[in-house]
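Below you'll find the structure, written out as structure tokens, and then a few comments.
All protein chains but one are shown in place.
The letters A and B name the chains in turn, as written, and every chain counts its residues from 1.
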């Protein structure tokens, strides 16, 4: 078990999750602003090639990564298609992790874990850059707040508390039971073309999945089927996952997020 | 305000901006060399997917990010199509920031800010790796120099001073006035397909932009227009920017860097 004190001695950790890509100055500007506010911060890149403005993909990626960090970690999340509009900015504590993000659903999976959450709306411009650009709150609002939070400013300093139940959430509906089967949907397509579904599994996938007119037999891991074969397994998030060994299930099946999947346990 | 001393206590910051991508050993080799020279350095990735050899895109990205870093930060920039030729290598101090880069224009935007600049040509092989490869100065010349600079070697140690007015610059021409209008050009197309132009704006974009035969109404932020609509706004660099809400202006208009834009203030 890691104490927050041990982390602090090596410099506070600030992770970054964005749709900024890696060929513009946006990421660098935001990192510079964080380090200017908290020179001892240790920046950790999580994912910067999120599809532009894709709040659902961001929520999923964040939910699968943030919980593993040491307590006190600050997670800065800037996938912000509504930048400059009336959507709120947030600083939150959820369990032992802290978050700075727009209130647009990117925290949905993190919040759905049922850990105690406390959130404030970002309302105190004295913590922002002067005259913030209405098209780049990452640099001018969220980055400075994340830096100040890492440097020790308490969360209450950034604005008034807002009830965590009122935060924007994008739906990640659970699969529903229908007779012997579960009917779910593809929640996420990963880089490998694996299809992560809404069907939760307690143990190894024993049974068969039906998707896009094809049947995928349950197995424990990719190597349990022949190269190129479809397989259904319990993914690393504890959900049913459809994969092709050494290939892309998304390409093979030509399906995308939202596709229906039926799981028949053996 | 951050003191250079506070930064140094947590380890000097070295940022990296390259066209190396993320699937070869080049970036790792350069990082290893820096850390071998300055084991306490903190490496910060800015952008590694710059288009291969694209000095203009690099200059723009660097100009939009480097100024936000704490004083004393070392920025290592290796987009270097002329590697091994007679083009010089540079170590520079520009304002409070420091740079190590080829003298090929990548510092153009940084230098155009009008801050005091001091540059030396990299001429002292004792700071390089032995027998440097003529095709990878990032690993064998620039990386070692950046590491040594971060470790405290003064800039003068790397070579003779050269006048900063003589450094190579790529043109970023300002827009020109024509009657009531400003005629400018697209300077940069970002990951989102936004078109950053050479028209500078002091405040919100009030007026209309003409580009590729289409008119884009001025607005404050993306959300001020309907999804899919063209919009002209003051971008985060203080320049007129043409965007499509939730889409790509570059794809919609089929324009690239260099395209002409006319801005008619209201």
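Structure notes:
Basically, a contact is a pair of C-beta atoms (placed from the backbone, for glycine too) under 8 Å apart; a residue touches a chain by one contact, two chains touch by 3 or more.
What you see is a predicted model, and the numbers here were worked out from it, not measured in a lab.
Screening B:60, B:136, B:192 or B:222 against the full complex identifies B:136 as the residue touching the chain left out.
For the chain missing from the display, the contacting residue among A:69, A:142, A:182 or A:263 is A:69, taking the whole complex into account. The chain that is not drawn here is touched, among residues A:24, A:140 or A:190, by A:190. Across A:39, A:184 or A:235, the single residue that touches the chain missing here is A:235. Mapped onto subunit A, contacts with the missing chain fall at residues 2, 6-7, 9-10, 13, 15, 17, 22, 42, 44-51, 57, 60-70, 73, 188, 190-192, 204, 220-224, 233-236, 241, 246. Where subunit B meets the chain that is not shown, the touching residues are 11, 19-29, 31-33, 35-37, 39-40, 42-43, 45, 52-53, 81-85, 133-136, 139-140.
By our rule, only the chains that are shown with their structure count from here on.
Averaged C-alpha coordinates put the centre of subunit A at 29 Å from the centre of subunit B.
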